[in-house]
Every structure is written in C-alpha cells, then in structure tokens.
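Dumping the structure here so I can ask a few things about it.
Here the complex is missing one protein chain, while the rest keep their positions.
Read from first to last, the chains carry the letters A and B; within each, the first residue is number 1.
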Amino acid sequence: MSAHTKPLLEIKDLHTRFHTLDGAVKAVDGIDFEVYPGETLGLVGESGCGKSVTALSILQLLPCPPAEIQGRIFFEGKNLLDLGKEEVRKIRGNDISMIFQEPMTSLNPVLRIGEQISEAAKIHKDMTRREAWRWAVEMLRMVQIPGPGSRSRQYPHKFSGGMRQRAMIAMALSCNPRLILADEPTTALDVTIQAQIMTLLQGLKDDFKTAIVLITHDLGVIAEMASRVVVMYAGKVVEEAPIKELFKDPRHPYTQGLLGSIPVIGRKERTGRRLQEIPGIVPGPLETPLGCRFHPRCHKVINRCCDQEPPMIQLAEHRRVSCWLEA
Amino acid sequence: MTEIKENNVCQTGEWVTENRFRRSWAKLKRNKAALVGGVLILVYVLSAFFAPVLFPGNPSAPNLINSLETPTFKDPLGTDELGRSILGRIIYGSRISLLIAVGVVSVGIILGIPLGLVSGYYGGKIDFGIQRVTDTMLAFPGFLLALALVAVLGVGLKNTVISIGISMVPMYIRLVRGCVLSVREEDYVEAARAVGTRDVIILFRHILPNVMVPITVQTSLSMGMAILFAAGLGFLGIGVQPPTPEWGTMLGSARSYLFHAPHVATFPGIAIFLAVLSFNLLGDGLRDALDPRFKI
Partner (left out) sequence: MHNYLIKRLLSTIPVLIGISLLLFFMLRMLPGDPAQVLAGQMATPQEIENIRHQLGLDRPVYEQYAIYMSRLVRLDLGRSARTQNPVIDEIWARLPNTLLLAVVAITLACLFGIPAGILSAVRPYSWIDYLVTISALFGMSMPVFWLGLMLVVLFAVILQWLPAGGTGSWQHVILPSVTLASFVVAFIARMTRSTMLETLSQDFTTTARSKGLTETVVILKHALKNALIPIITVVGLQFGFLLGGAVLTETVFAWPGLGRLLYDSISARDYPMIQGTILIFGLLYIFVNLVVDLIYAFVDPRIRYD
C-alpha cells in the first residue's frame, strides 16, 4: 500500500494495565502501529508480550475494573476508546471481529453452531431468523465444511478441532467485517490442519477483502500470510518491517534471535552455525527490567541499554526499530 | 556482559509451598467477612473456656421462683421455664456445641479421609465397594440419616455426636476421593511412581497436602452444619437431653411457652445462628484464600 492510503486501524500510544493485588501490571506499555485496508499485518512475539491483550483492548473485551485502557485506537478515523458502549457493540462482530485461539472452549457448548454463526448477522444486518440461518449455512459452505445444512444444526462437541476453527472463521466473517483480529488461530491445532486453516483464511481474506491482524508466535505462519510484521516484546514494539525485509535483514537483536532459533535442516552444513537460542526467559509482568527491556538477554548489549530505554528509530517507511545500536 | 537473571520462582518445592501459605494467610486476613467469623468463633471458644468465670454456679439448677422472667439487669437475657438464667445456659451451651462440632468433624475426618484416600487411589473393587456404601448413605438427606442413626443408637450427647459424625462421613469420602482422583493423574505423581516410590509415601507426601485444602474449607462449614443438626435433634427431643444446656434442646423446651414468653425461644436461636454464621463466614474466607479453584 502506498503512503497515500489512509490506515484502517491506527493504534497510538496504547497502554493497558491490570490492577491486581500485587500492584498494577502493564501488559501493553505504549505501543503504536497501523493496519491498512485489505492487508495482513503480523503481530509477533512470545507468550506474555501483550499481543493478545492488544487485540482484546481494541474491541474492549477486557473487564474494566481490573483492566484499564489508555491511549487512542482510531478505526476509520473514530477513536474507539471514546465511543459509548452501544456504539462499541455495533462495531463488534460487524466492522471488526475476532477469531480466538482455543476453538474447543470458544464456542458455546449448549447452542447449535448455526445459531452461533447467525447471531451476529441477525442483530447487525437486521436479518430474520430464517434468513440469518440460511446465511450461516452459506458461511459454513464457504469455510468448506461438508454437509453444511445438517452440520449447522449440530452442537460444537460434534465438531473436530479444525472444524470448530472453521466455524469460528465463519462466525467472524458473517457480517463482512473490514478487519479481523486473529489471535493465534492455528496454535491449538494439529500441524496438518494448521496449513489447511491458513490456506482457507488467505482465500477468504482475498474474497471478502478484509484486513487481518494475525497474532502469533509462529514465524512460519507469518512468512506464509503476512505482508508486514510488528514484533513485540514485554509490552512494547521493538521492530516493524515489511515481511521480506524482516526475514532478510532483521535489525533488532530479539528479532534476530527469533529468526535464528527456527530450526532449518542443513543450516549447520551450510553456515556452520548451530541452532541459536535466546538465553533467559521473558520477564514476568512485575519484573520489568530497567532500560531496554530486552537487555538482560541481549547478545549485543552495551552499557547504555541497561539504564535508558531506546527510542523508536524510523529507518524507512513502515520500517522502524527500537534499539540503541541503531541510534 | 550483564548477568542472566535466574528465574527465581521455581527453585525448590518447599519454597513454593511456603510462599503459598504466606500468600493465603495474607489473603485471609484481608477478607473482612472471614475476620468477623474468626472473631466470633473466638468469642464462643473463650466463653466456653471461661464459662465458670463468666457465670458462676450451676446453669442447670432450677430456681422456680424466677420462672419465665423477661430480661432484667440481673438476668440480661431473662430466665427460662425453670427459672434458670438464659444467658448462663447459653454460655455453657457453647461448650456443648463446640464439643459437638469438634467431635462430629473428628469422626468425619478420621473415617472419611482414609476411606477416601484408599478409594480414590487404589480404585478397582475397593473403590466400587466404598462408593456403593457411600451412595446408599447419601440416598438419605443428611439430617434424616442422623435421625435414623439416633433412632438406632439412642439419645444423648455421645450418640448425637456419633450419629451426626457418621452422617457426614460420606461427604468427606466423596471430597477426598474427588481430590485424589484429580491429583493422581498429575505428572508429578506419575513421576514419583516411576522412580519406585512406595504408595504410602506418595499418599502422604503428594496427595494428602492437596487434599488438605478442600478438607479445611469443608471442615469449617461442617462444624456449622454439625451445630445445626445437633440443635435440630435437640429441638425434637432426641438429641442432647435436658437438663444439659444444648441450644436446640433449650428451644425445644421453650416451645410450649412460645406465646407468652417468646424470649425463651429467641435467644438460644440467636446463639445457634451466630455460631453457624461465624463458621460459614470463616469457611467462605478460607475457600477464597486457599484456592478459588477448589470449589465445593
């Protein structure tokens, strides 16, 4: 997309805090990024870096005592955090919808699949019950579930994991949203099913012309589907790049570590390097290091990193890095 | 090169447990309701201990001249049909009720925990047998079971404790068994078995500590229930017998005078109510503090 296209979603200075008995936990500590119409943006990071919380913050699905969301989230120009509850409700499932990680538990076990898929269409698109049900069957057909008519009358426990995720995708697409937040859509599935779901998602995205924020820790999945990537660590954005550049020339040591830790058969023979690891583990929510959050695990750390947080450095359009080495 | 900070949460098993107790205790202290409950129980316990000091003399000695008097300065809660001070009898009654509560729960635990452990851990025919017996006992509502046992064993304090205690056993068995069944499948138990640890050690070291959590919560609630049941039996005249000042028995005797001396029936009932309430408050607080997952 060119610099002249307006972003569909603009997140500016988002902070999401959870107030717990042990203090305030900052799950998302000042991030920003943009999503353009029709693109697939990858949001990458390990467990605990705040990517799921970001998605939930966009749709305001976090219970707001313990949680507190600050910042600005612009969707088609309007700040979602300024809207009243009714207006947010109208956007959910309609303009922005979400796919969740665990298909086993994300579907209601006592309602039929067809009912769950048709619900959103009924209220957002003002369809009658019959119309909405027919539309649900159509959606099931589009996500390639065989025998969609009879399947729609079944309950979730009759569906396999892959089928449930397809049903979730059908649910998310039912009102033709302009943006889908896909939170680890394939993590809970078997590898072979993963590939099927990713292909399906890619195809549907092209058909429906939806933008997707693809949240995952799996770089393979990102490589397949995303056009741009945002890398998160410990609640902050550390790098952003178009997909090819990220894989060819990662600038942040964390991204380098992530890429280096992908097992590649034959790498040792070709390059003489063994599988790299990033030592240590992700800091817990109450143990945020001073200075650059990644410095305790960084193999290129310098003195400055230990007590000053690095600024975000713009390297090119849609290319930035938060690291003292680039300053 | 900066040092890599070691993650210090999972160093040794003991450290984690110690941490958990401290956290639970802190959580419990914060829970105001549980605090109220705990304080009330303390009041009862203290009055049970210091009964002779608080109320010298024999609380069951009849004094017919003062029969059925409404509350005065001398007898703050009035007197009953035999002229005895209701306050004094209530204070002495706390001894009886606490004794019953502890006795009942002891019976339940002494019988329930071993049976539950064995039933859950070994499974098979032992489990089947124990479960069928438990089912049969649970076919009767708790109070009726205690009633039936009293019909067989007879009345009096000892039989009351035994009957109610036995009627609580099935519930303890179920609780312990359920806990054992879920812990048994945990990886660390399988690991212990894999290195050849003897069953007895596994039961005591790994399974029992986990079982203690729901047991502790249930015990507090059961004590309240025991007091209620005992009072019920006393009220019907088949529990603790007069002149022993059990609160329920006092209510039973007060029934005939309900219309012209309602205070005789009011105060023992309040005593029961507050005692049971405090055990329930404490039990709830324990449940929240120890682990919200262990829901009963």
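By definition in this document, contacts are C-beta pairs under 8 Å (C-beta built on N, C-alpha and C of every residue); 3 or more make two chains touch, one makes a residue touch a chain.
What you see is a predicted model; the values in this text were computed from it and never measured.
The missing chain, though absent from the display, is touched by one residue of A:Phe18, A:Tyr155 or A:Phe208; that residue is A:Tyr155.
The residue touching the chain not shown here, chosen from A:Leu61, A:Leu275, A:Ile302 or A:Ala327, is A:Leu61.
Within the whole complex, the absent chain has one touching residue among B:Ile41, B:Ala192, B:Leu228 or B:Leu290, and that is B:Leu228. The omitted chain makes contact with chain A at the following residues, 56, 59, 61, 89-94, 97-98, 100, 102, 105-111, 119-120, 123-124, 154-155, 157-158, 168, 171.
Summarising the interface, chain B meets the missing chain with residues 132-133, 135-136, 139-144, 147-148, 150-152, 224, 228, 231-232, 235-238, 248, 251, 254-255, 258-259, 262, 265-266, 268-269, 272-274, 276-277, 280-281, 284, 295.
Rule of thumb we're sticking to: only the chains that are shown with their structure count from here on.
Centre-to-centre spacing of chain A and chain B amounts to 50 Å, using the average Cα coordinate of each chain.
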